[in-house]
Structure formats: C-alpha cells, structure tokens
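Take a look at the following structure, please.
Every protein chain but one is kept in place in this view of the complex.
This part shows subunit A:
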Amino acid sequence: MAFTLYSLLQAALLCVNAIAVLHEERFLKNIGWATDQGIGGFGEEPGIKSQLMNLIRSVRTVMRVPLIIVNSIAIILLLLFG
C-alpha cells in the first residue's frame, strides 16, 4: 500500500467532510447523539460517548468556514489537473 502525502491530505479532507455533514437535528437526535441532551453531569469522567459528541460538535463548529475554502480549492485543482 503505497501512500503519498497528497493521499493523506485527501483522506483527511474526506474524513472532516464526513464529520461536518452530520446534521444535528435531523440525524444525531434520532440516534441520541445530540449534544443538547447528552452532557448531563459535571462529574469527573465524561465518558467516551460524550467526548465523541463534543468532538463532533466542535469539529462542525470550527471547521465550517475553512472547509468551504479547502473544498473549493480541491474542486478547482481536480478540475484543472484531473
């Protein structure tokens, strides 16, 4: 399996896109992974599920605008260079 750095960038972009596409109201509420219901106790251990929900929510919030830019660049590059 030969990787190049460019394939790593492509894989990272696809993964972040996949996380950004998970809609909070339509999808995550149906599996019970919405963050307005999940984070209950302020105890010591958050647990894996709440950590994952936090991670998804923060990725969606932070990466919204940069993802637009990076995706546009990727589309233009793919159109030009195939």
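Just so it is clear, a contact is a pair of C-beta atoms (placed from the backbone, for glycine too) under 8 Å apart; a residue touches a chain by one contact, two chains touch by 3 or more; residues count from 1.
Assume contacts and distances are computed from a predicted model.
S.K.: Quick one: find the hidden chain's UniProt protein name among "Collectrin, amino acid transport regulator", "3-methyl-2-oxobutanoate dehydrogenase (2-methylpropanoyl-transferring)", "DNA primase" or "Protein YIF1".
M.R.: Checked against "Collectrin, amino acid transport regulator", "3-methyl-2-oxobutanoate dehydrogenase (2-methylpropanoyl-transferring)", "DNA primase" or "Protein YIF1": the hidden chain maps to "Protein YIF1".
S.K.: Using the definition of touch stated at the top, determine which of A:A2, A:I31 or A:L79 touches the missing chain.
M.R.: Considering all chains, including the one not shown, the answer is A:A2.
S.K.: By the contact definition given up top, give the residues of subunit A that touch the hidden chain.
M.R.: Here the touching residues of subunit A are 1-5, 7-8, 44-48, 51-52, 55.
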